[in-house]
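Shown here: the complex without one of its protein chains, the others still in place.
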Amino acid sequence: MRYLVSLALLLALLWLGISGVYKPLLFLLGGTSVLFVVWMSRRMDVVGVEHNPVLYSWRLPIYWGWLVWEIVKANVAVARAALWPDRHLRPQVVRVPVRLATPVAKVTYANSITLTPGTVTLLLEPDFIEAHALLESTARDLESGEMERRIAWLENRP
Amino acid sequence: MVETVLFWLSAACLLTGGAFGVLGGIGLIRFPDFYSRLHAAGITDTLCALLIIVGLLIQAGLALISIKLLLILLFLLFTAPTASHALARAAMVDRSPPEVTGDPVPGEPSSKS
Partner (left out) sequence: MNTVLVVTALAIFATMALALVRALKGPTVYDRIVAVNVFGTKTVLIVALITAISGNDDLIDVALVYALINFIAVVAVLKLVRMRDLGAAGEGDITDG
């Protein structure tokens, strides 16, 4: 029930942000569509832990900021490889252990790895991730486990 | 004064974004195998999109359109890794596991399907 309420709030905010026309009739239509979508999500049984409002903590923006910086660094490396493929390309498959507990954290980890250019998650298992790395540097970055520590920090709410 | 700074900031974001897009396209053409090309597609999906949307955001200032631009960025950044992973997974299950020229692979890449 709590998840449903937070989903409805999120959808209402989304509607307010996208609509831009605020008249009584449109508010009515917007409210109806929010309720319809919430009802449908319940019927489809897709409302789960990811709609838990506690997940949206203040640590999320900090993690995103760090992730964007990582993406910028990885992008420069991969763009250099695009210009001089012979000198930089070292395609390899790396397997890194995953110590994160919850499914949401694991999926966040796998998605962050894929989002960073130079590494793509191939396989996500309960205790390890197999990723394809394009460059030596991106493979080493992944193996250092820095990203996993950040996600553990993101997850570990006081 | 502030406007000039914002103008140049926005122009720099847009042009670097465009440049990264072209670099990603070049990578898409030049990289040798499918898995490498996935990384080139990653460039155009992340930094290129990020910089161009940020450039447009600086121009738009605070308006309804900036919310929509932010939403587009959010959708792109959320869907890009999902699509990449789905592609990599499908290719791996279906066909050949990636070719490796670097370190030896610890264990066979399993293909559970």
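Think of it as A and B in the order they're written, each chain with its own count starting at 1.
Here is the rule we go by: a contact is a pair of C-beta atoms (placed from the backbone, for glycine too) under 8 Å apart; a residue touches a chain by one contact, two chains touch by 3 or more.
Because the structure is predicted, anything quoted here is derived from the model rather than measured.
*Asks:* Sort through A:Leu4, A:Val37, A:Val68 or A:Val107 and give me the one touching the missing partner chain.
*Replies:* For the chain that is not drawn, the touching residue is A:Val107.
*Asks:* If the missing chain were put back, which residues of subunit B would it touch?
*Replies:* 7, 10-11, 14-15, 17-19, 21-22, 24-26, 28-29, 34, 37-38, 41, 44-45, 48-49, 52-53, 55-56, 59-60, 63-65, 68-69, 71-72, 75-76, 79-80, 82-83, 86-87, 90-91, 93-95, 112-113
In this text, only the chains that are shown with their structure count from here on.
*Asks:* Taking each chain's centre as the mean of its CA atoms, how far is subunit A from subunit B in angstrom?
*Replies:* 14
*Asks:* Can you check the complex and tell me which residues of subunit A touch subunit B?
*Replies:* Of all residues in subunit A, those touching subunit B are 14, 17-18, 20, 68, 71-72, 75, 78-79, 81-83, 85, 89-95, 110-112, 114-123, 130, 132-134, 136, 139.
*Asks:* Give every residue of subunit B touching subunit A within the complex, in rising order.
*Replies:* Against subunit A, subunit B makes touches at 20, 23-24, 26-27, 30-33, 35-36, 38-40, 42-43, 46-47, 50, 64, 67-68, 71, 77, 80-82, 84-85, 88-89, 92, 97-103, 105-107, 109-110, 112.
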